[in-house]
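Following this message is one structure expressed as structure tokens.
Every protein chain except one is present and positioned as in the full complex.
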Amino acid sequence: MLINDRRYRGYTIQVVVFILIMAAAWWLIGNTIENLSRLGKDFNFDFLWKRAGYDIPQVLIPYTADSSHMRAAVVGLLNTLLVAVLGCITATIIGVTAGVLRLSNNWLVARLMTIYVELFRNIPLLLWILVVYAVFTESLPAPRAYSGADPAAHMILFDSIALTNRYTAIPTLNLLHSHGSLNIGWGVTINWATIAYIVVLVLAILAHRALGRWARARQNLTGVRPRTWPISAALFVLPLVALWLYFGIEVVRPTLKGFNFAGGVNVHNALVALWLALSLYTGAFIAEIVRAGVLAVSKGQSEASYALGLSRRRTMSLVVLPQALRVIIPPLISQFLNLTKNSSLAIATGYMDLKATLGGTTLNQTGRELESMVLMMGIYLVLSLIISSAMNLFNARVRLRER
Amino acid sequence: DTLADVKARGMLNCGVNTGLVGFAAPDANGNWQGFDIAVCKAVAAAVLGDASKVKYVPTTGQTRFTALSSGEVDVLARNSTVTFSRDTDLKLDFVAINYYDGQGFMVPKSLGVTSAKELDGATVCIQTGTTTELNLADYFRANNMKYQPVNIDSNAEGEQQYLAGACDAYTTDASGLAATRAAFANPDDHIILPEIISKEPLAVAVRHGDNNWGDIVRWTFFALVAAEEYGITSANLDEQANTSQNPEVQRLLGKTDDLGKMIGLDAEWAKRAIAASGNYGEIFNATIGEATPIKLARGLNAQWTQGGLMYAPPFR
Amino acid sequence: MSEIHAQTVQYVRDTMLPPAPPPNRQSGPVLWLRENLFSGPLNIALTLLGLAAIWYLVSSIWPWIAHSVWHANSLKECRGIIAATFGEGTTGACWALVRERWSQFVFGFYPSHLWWRPVAAFGFLFVALAPVLFSDSRGIRRWVLFLAAILTVWIMDALGAPTAPLTWVAAIMMLAWLLSEFRPSLLLVMTGLYPALGVWLLWGGSLWSPIVVMLGFGVAYAVYRALERTSSLLAVVGAIAAAVAWWWWIGPWLVPRLNQTVDLAITRVASDSFGGFLLSITIGVSGIAMSLPLGIILALARRSDLPLVKGFAVMFIEFIRGVPLIALLFVASLLLNYFLPPGTNFDIILRVIIMVTLFAAAYMAEVIRGGLAALPKGQYEAADSLGLDYWKAQRLIILPQALKISIPGIVSTFIGMFKDTTLVTFVGLYDPLKATADSVRASVAWKGTYWEPYIFTGAIFFILCFGMSRYSMYLEQRLKREN
Amino acid sequence: MTYVPEALPRTQAGGQPLPREALTETAIQIDRMNKWYGTFHVLRDIDLHVAKGERIVIAGPSGSGKSTLIRCVNRLEEHQSGRIVVDGIELTSDIKNIDRVRSEVGMVFQHFNLFPHLTVLENCTLAPIWVRRLPRRKAEETAMRFLEKVRIPEQAGKYPGQLSGGQQQRVAIARSLCMEPRIMLFDEPTSALDPEMIKEVLDTMIELAEDGMTMLCVTHEMGFAQAVADRVIFMDQGQIVEQNTPKEFFENPQSERTKLFLSQILGH
Partner (left out) sequence: MTYVPEALPRTQAGGQPLPREALTETAIQIDRMNKWYGTFHVLRDIDLHVAKGERIVIAGPSGSGKSTLIRCVNRLEEHQSGRIVVDGIELTSDIKNIDRVRSEVGMVFQHFNLFPHLTVLENCTLAPIWVRRLPRRKAEETAMRFLEKVRIPEQAGKYPGQLSGGQQQRVAIARSLCMEPRIMLFDEPTSALDPEMIKEVLDTMIELAEDGMTMLCVTHEMGFAQAVADRVIFMDQGQIVEQNTPKEFFENPQSERTKLFLSQILGH
């Protein structure tokens, strides 16, 4: 019998599995087609090019109610990416700090960090988002509190930042000598000055790395590593100063005009609260990862390094960290993935991310639930596949060689 | 066939608001109450003979139409505005308008604003996925004003944001504003601005394509309206059924002419529908009328005989 | 000969030195303080910072807590009491809300005269879990059963359970305890029966339906044993087919007839009455119970040599892991009807449980895959060479070990899943966190309360999740000891 | 398991110290040193002078403080009273001194503690480059020299995980040697090894001994002790109980404890 012969057994099973799964898929798709036709609906994505008609409070590319649903979806995606990237950065900072402090021999601080980690790991993220959001709306003053001769609230940091229960008003930079901007299509423009700054920054980083290589080469040659940080600093500071002089930059402070602050940029609390809650929550998980990673490097490693005469700093950077990172980075990246997916809880603060635009208002206004959800899940899937393939790449590169 | 499904299930799935006091909200024991709920009950009573055989499916502004078109609910009674595209493109059928509304704004008195025209630059709280969202965009554009939306997901959240001052104005249907304001600790600190920026005919919706089911819901609602017109109340229902000489009432209550049969129901369907929570006027007064904390006047929703728009076609 | 002469080299200690106490600064609280809080400038700075943080938090939260009010009928009244007792302008917590509405947070809209049923179901859960979770320690099991019994009966009584069920529950608890003392293996039978019992207690209706569903598993097992001799694969396929047949045809035929002969029905409670922690725990526990086996199957499929099976497993796992849970829940609650034959309608809670299960199973599969990968190849070869076939080898040799290794991961998946049950709020179910809090706040009396519901639900979540994570640590320790 | 070294000429085996120049200069001087772990008194009044080029074997039952003693010598553990002077530098909490001492003293651990993320060559050049500030070329040359000395130059490009235990321990020795230390400490360098590999490591150590390196070695390889040690020190309960030349120590132990200990380890 086919099932008893090793050669064919595998094929038999696979064929059966394939048939079963295809049957299931066929059944589902058949049902869907039938249901759609019963409702007189079809499956197409034309709606993406229709007028969206709704406004989005915080956008990274130009968008109005007249833009298409497609553009709204892109705005949502960019918002998702924005909060995800910001979140990953701060979560890492918080997590690494907390993880290291948890290992510190300071009893008090270690305990505090344990409390932080346990609190955030054992309480649902949604609650943290709601709480942080509520803290913002409940405890910060309304913009109106800043008005009047004797305002109830005051701006902080030399009168440049206003914390309100709607948004944080921060100053922007304005060019004195503008040189126009570059249109990169699709209505997105970038100021030439910004481009100049970015180019200069990239060049400075490249130069810095070249400098590092040179220093390494010198060290290989002579044994002494030349002091490079002053040059590095100059590489970064001087061109930036030059650009600053060339373009002339003024700081535009937010000022209260009518109901709201104007002039600067208002970063909505929906974003800030979501960002903060995601960072704190994910930070607690990262703290555990970091702690486990550092603990995974055995004490013998640092002892061996000390015994060779390497200083604490060098031991950390040459022996402990490279090994700890191998342990830390894969789970760290899957935390990034989680954070990105969790950002869909933006729905709790009304932040207009991909779920809220494409999977929310657009879906609702157009009634294209199947199309919208398929598209949305596809986009999330692509995002997560990108992140996880980055992780696999990393894993493959740093795997320790064993016998 | 929805009617057969509902009968087979013995339960009517009714999509309602997640919580808007007066229209649809569960009390502490989970009993749903409100103006929209009464419609659900009437339909259940007409179809299943028992007003309590309703499963209320709470839907947000974002999920309601999907719930309906995917078959999750049989009837959507969730203060949803009839619009052209919803009726056509979304493949819904708005069978009966149970409340004529319009979108308004509520602001704190202390803001010193008396007209919506003064709201340039204001922050406005708005429920996502609603026509309100679109109207708002249109209104401000038409008047060449700017605003910052704060998106909220439910009325409860909107209240929280509004009361905390996270938005200057709260916009939704005027009825909803009234309901919300009524529930505030200090309702007098807030005013509803005079401008009504849109027409919001709130209607009960069913899926496109099942006309018989649409008829049942539509005529159940009209039965409530007609009952008010003819003075049939839950109190005098039996009496009217037995003694009324008005042929229209007799037809309506199943004494003569088996109207029910034409829509696949029995003769007493309308009687049961009216018995569920009274006629349209009774429902209105009990849930959102002047005597309730919501304090809504009948206004446009009065009978046509009183100068309102409530007008039930003849039952014959 | 070296210059170190034997005489200089040779040394013998004649008297041994007794241990001396360490110098003063080597012990005592002063040393502890110095070593743990003030050993160096960085540490001193950290300590001060920590103290400042504690001071800031306590000073900003303490007054609010200290001014708690427990008895009031509305927020307004609360505020009045606070102003009256602690002076105008002070703020305080209004726990009266929790006091008045706790039942909504715990039971949702479950009919109040039936509250004892979920309580009993929850109590039995511990009876069912005890032999699994504390298999090796009779002492711990005794305590767990004892506490479960006492608390269940007491709470049921407090919630006004009628005498009959109270006696039943007490009797069953007693029986469980006796079994645990004398025949622990029989206690596992209770574990096996629990799903039927739990479902019956929660949803009510006829006891026969859950029993018949459970019998399906029995049928599957019987078929498996019968066919085992021929081929394990055949046995597995046969068992699945038999179970499906049972559920599909025989069950629906059997249940009404059984109902006619012996009617074991209790009041039905519809799914839309479920809410609060009752809902969370129902979803959580069933998700946990079902995602583990599914996760194991997925993990095995992903490690299979058959490219097609592996491919499907990878696709499924990556898809589920790549999409946010709320998108999946949305699909479950709203789009699922598109994928099913027209007119099908099945319980929303069940759908959510299925989605949550699939979601957790994909994560579980990855965790278990790690455990499988950690097993040396020799274990597989030894099993092979003893003549065990694939399924037996997996069941007897590989999985027991792989699951042990994966316990920490499995438990943290559980915790994550339990926390994620709050997301059902976005598909219109009354989760304890947002939906319940919103609906409580929608009432005129409690409009304007924010922190109290959050703190209340947060605390309960913390206790449950923290308990789970401690349990996993206990288990790790226990397993470490074993090996 | 008695080990009979092959690398030494037969005539000198059997516990006779090699004839060498005067051992007068002091390499390590420990005076009345005490150490506690918490309230536990691990090392009690240790007095030990080690001359340059001297080879000392420390033995004693488990927990007697052998490891702690040699770890104090390069300040992996801190002592609480008494003095330790290594190569003329007193070990205080002065970080400068500690660093200097550590780069003079090489240490080989029981579990090798090689850096798994670096190749064998990189393991060996890490400290010379970053501590001694040698040019890489130079450091690599030195490293290859010592790898040849321990007879595994061909493994230079591999990672520690790819080597056998004996090879790893020899890399560890080479790594220490690359810092060209004046003193080597060994903490049971062969006790984690399989029997076949013990021999290769001991042979390497004997070669080192022949070169005149000052060595402090905790080991239970009595064959090794008899072959190369100038002195055997026996510790118990944190104290030096007996010390003597290997010959005397093994043939004619004085204290009861020593006798008991020897009967145990030689018995099996």
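So that you can tell them apart, the chains are marked A, B, C and D in the order they are listed, and the count of residues begins at 1 in each.
In the analysis below, contacts are C-beta pairs under 8 Å (C-beta built on N, C-alpha and C of every residue); 3 or more make two chains touch, one makes a residue touch a chain.
For clarity, every value in this text was computed on a predicted model and none was experimentally measured.
Checked against the hidden chain, the listed residues C:Met315, C:Ala382, C:Ala459 or C:Met473 yield one contact partner: C:Ala382.
Considering the full assembly, A:Asn4 is the residue among A:Asn4, A:Ser37 or A:Ser298 that touches the omitted chain.
Remark: the residues of chain C touching the chain excluded from display are 231, 376, 378-379, 381-382, 384-389, 392, 396-397, 400-401, 404, 482-483. For chain A, the residues in touch with the chain missing from this view are 4-7, 9.
Operating definition for what follows: only the chains that are shown with their structure count from here on.
When the interfaces A-C and C-D are ranked by how many C-beta pairs touch across them, A-C comes first.
Once the centre of each chain is set as its mean CA position, chain A and chain B turn out to be 42 Å apart. Residues of chain C in contact with at least two other chains: 330, 334-335, 337-338, 342, 426, 450. Multi-chain contact residues of chain B (touching two or more other chains) are listed as 66, 70-71, 157, 160.
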